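Structure, as structure tokens:
Note that one protein chain of the assembly has been removed; the remaining protein chains are unaltered in position.
The chains carry the letters A and B, assigned in the order they are written, with residues numbered from 1 in each.
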Amino acid sequence: MLRARRPAGPALAATAALAAVLGLAGCGGTDASGGTGSGAPVRGGTLVYAVNTEPINLDPHASPQDITGLFTRPALDSLVALDAKGGVHPWLATAWKISADQKTYTFTLRTGVKFTDGTPFDAAAVKANLDHIVDPKTKSQLAAGFITPYTGTTVVDDHTVRVNFSRPHSPFLAALATAYFGIESPASLKKGPDYLARHVVGTGPFVIDAFTPHQSITYHRNPDYNWGPEGAAHTGPAYLDKLQIKILTEDSVRLGALTSGQVDGIASVPPANVKQVKANPKLTILTREAPGGNYNYYPNTASGVFTDVRVRQAFRAGIDFRTIVRKLYFGTFSPASSPIAPNTVGYDASTENLGKYDPAQAARLLDAAGWTGRDAQGYRTKDGKRLVVRWSFAKAFAREQRDVLAVQVQAEAKKLGIEIRFADGTITELIARQVKGDYDLADFSWQRADGDALRNLFASASISTPRSFGQNSARYKNPEVDGWLNAALATTDLAQRSALYAKVQQKVLADGAVFPVYVFDYLLGANKRAHGIAWEPQAYPTFYDAWVTGK
Amino acid sequence: MSRRVVRTVLVRLGTSLLVLWGAVTAAFVALHLTPGSVVDALIGSNTVTPQVRAQIIADYGLDRPLWRQYLAYLGRILHGDLGRSYQLHESVASALGSQLAPSLQLTLVAIGLALLVSTPLALFTARRRRWVRALSSGIELVGVSIPTFWAAILLLTVFSFRLGWFPAAGATGFGGLVLPAVAVAIPVTALLTQVTREGLERVLEEPFVLTARARGMSDAGVRTRHALRHAALPAVTFAGWLFGLMLGALVPVEQIFSRPGLGQLLLTAVGGKDLPIVMGVVLFTALVYVVVSSALDVLYLVIDPRLRGAAR
């Protein structure tokens, strides 16, 4: 089932960037079927959307997969909504107050809201949800990790709750806005994890009819819906009568289903086919840059050949990542310069001038590091040992033709005199290696809108151990960087945080702790009869404002 | 004769259980030899607290010794319980159940297609003019030689993407079944045609055929009423093997057409080390195989009188 899981990074927007709401104008620009100027929305009809992965577990409180967010968002509302600039807006909570010590959040809840199973939405429901997320029985593999200091929720009255933390926890509201904190019916929560893995009931604009694994999930409109998030394009019930999300794992089949009109929209248009889709008058491509950690390569700074900073710097300078990305992706994805995406809060644009391709410099660095010998196959050697980089790479789970990219990098490294060996394997084996630090190079993307993604990626506390899995695959340990990251967490001042995050980006790049590769864009192919598809914070489409015109 | 048949079937049943036990054991042992631990596969690439980890281990009994996990599994199977999938959050039986129909549909349509094409083809080409045979065997050769996954890709591209005759994504409706079924049926059809024709040609040389002809029986009558029956024997020998071939072909075909089914279920389960599912699929296919091959043994007795006399 791991096919459904993104390779080494269950990309999630924790503190998210983009609100669903901007959809129409936001995703519009040049290429909106999104509905710009397509007349007034029409009620009725069915929209069929095809995706490449599926959730193993439908309960977003428990699931580690970002795809769960896409599947449950139509049925689940959150307490708050986020906009593109990180601003928080009312949704199921109409107002909130943060205590002076930042340890207590008090929410005033919307009245007159009903779950689709008839249960009223109230303070007790909110408490039940948050308690459910942290309950060990839920086996939350993601959501619980974002509210670790949570101590409990107090029901003040029917429509007021107080959420308590043991220490200040500024990313809380942003996390709350994601589908992973979607509010489920307390009646359904009582039915246990196995039930929830297949059935999710919320207050959302759609109601889940049935989820058939490997096939599809279907929804129908919630006719009573009247509590959309602030900033949505419309109010009241959704336009669509029905919504269906199909699981079509094969790229070519998904694309074929789009071009033949079998489906109205697809996730992940293969980059090689983007031109073809754009040329089709019936189709269009909507893109949304995913915030957070780009798709990067991370050298293991703690053991092996990459412990020498000169070898790391040589690897970055000696391989023309920018050209490779432009050519292999046909201009679809932009080359990355920083570990984090440009639309992430705290992105440092000055990194774009760093990391120039300079093979001569790379050769000098490798010479200086002592890799001066050459063996029969042209690889560099030191003390008779070949310069080998072991790359933990799960080919079977490679998305977006990352395997093609990897092969190209392997060929380029050979020119530098570095041999790359792929250590392929199942996701289980990869995780085992990750935990032990048994690799020289790792690759993944980590979607999270806030600059705090840098803490996931480079804080020494985020290094994987047998007891906890972290995203610091470079196994990078730098007290100075740790200090900046913690300082950023303690302040809410955006300018101050950005300055700190800029320092982190500059430092890890200078240290060669990351090789930025490309900025991931969600490429949504849509039939022009589909309109109003909007975006979730983690760059996933939403369908509340969506509508379809006749075939 | 019927007593012998019954006895054969009974002996078969007894050994079948042995086969099934062997299959489960083999799969269990093999899967535990693979690197990586089950609990890591359950947790996946995520941060979990030690409590959560402990809870999973306790829930799934992973702290118990291997032999106890194994014994418990065998015991449950005796009660007809295939267990629950850790990852799918459903019982193995229901996971199999939900994926069985599409695979079964595909297999049956493919078998039907193969028989429908191969039998007449063999009948019409056996001991015919050289060019007829040459043409037919040429086509058969190509049929056997084309890798199923390549045929599937070509079919999908030509008939779905280019011509638009059939839907690309196909778990729904008969239209979506055609291309995958053709892909699965191609090598089976080719082999069946070959084997059946070769059998026919041999039989057509036998004295009793001459006798039939001498009695004024038409050529078509000889072929369909006498020869085909005898020619079916080699085809039956192959049938069990062809069945295995088809099960194997299901995996790439289901993948290429993004079809749900046992092949997909198995592939993803092995990748995720979803032990209960893998064992469930193993057990299920072993069961199907045992049933099919027992039926074939009986068919042998019915078709070939020579074996009937000789008791096992």
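What we mean here is this: contacts are C-beta pairs under 8 Å (C-beta built on N, C-alpha and C of every residue); 3 or more make two chains touch, one makes a residue touch a chain.
Definition applied: contacts and distances are computed from a predicted model.
Note on the omitted subunit: UniProt lists it as "ABC transporter permease subunit", one of the names in "Alpha-ketoacid dehydrogenase subunit beta", "NADH-quinone oxidoreductase subunit K", "3-oxoacyl-[acyl-carrier-protein] synthase II" or "ABC transporter permease subunit".
Every shown chain that the unseen chain touches in the whole complex is listed here: A, B. Residue-wise, the contact with the chain that is not shown comes from A:Gln276, picked out of A:Thr94, A:Gln244, A:Gln276 or A:Gln506. Contact with the chain that does not appear here is found for just one residue of B:Ile153, B:Val209 or B:Leu299, B:Ile153.
Shown as candidates are A:Gln313, A:Gln408, A:Gln471 or A:Asn527; the residue that touches the absent chain is A:Gln408. Screening A:Arg167, A:Lys190 or A:Lys327 for touch with the missing chain picks out A:Lys327.
Touching the omitted chain from subunit A are residues 251-252, 255, 270, 272-273, 275-276, 323-324, 327-328, 395-396, 401, 403-404, 406-408, 410-412, 414, 422, 424-426. What subunit B contributes to its contact with the hidden chain is residues 15, 18-20, 22-23, 26-27, 30-31, 33-34, 133, 138, 141-142, 144-150, 153-154, 157, 161, 191, 195, 198, 201-202, 205, 233-234, 237, 240-241, 244-245, 247-248, 251-252, 255-256, 263, 266-267, 270, 278, 281-282, 285-286, 289-290, 293, 306, 310.
Convention: only the chains that are shown with their structure count from here on.
The centroid of the Cα atoms in subunit A and the matching centroid in subunit B are 40 Å apart. Note for the complex: subunit A touches subunit B at residues 1-5, 8-10, 50, 56-57, 64, 136-137, 139-142, 144-145, 193-194, 197-198, 212-215, 246-250, 252-254, 256-257, 259-260, 262-263, 396, 425-432, 434-435, 467-470. Contact residues on subunit B toward subunit A in their complex (touch as defined above): 34-37, 40-41, 43-53, 55-56, 84, 87-90, 95, 98-99, 153, 156-157, 160-161, 164, 167-169, 171, 255-258, 260-261, 264-265, 268-269, 271-274.
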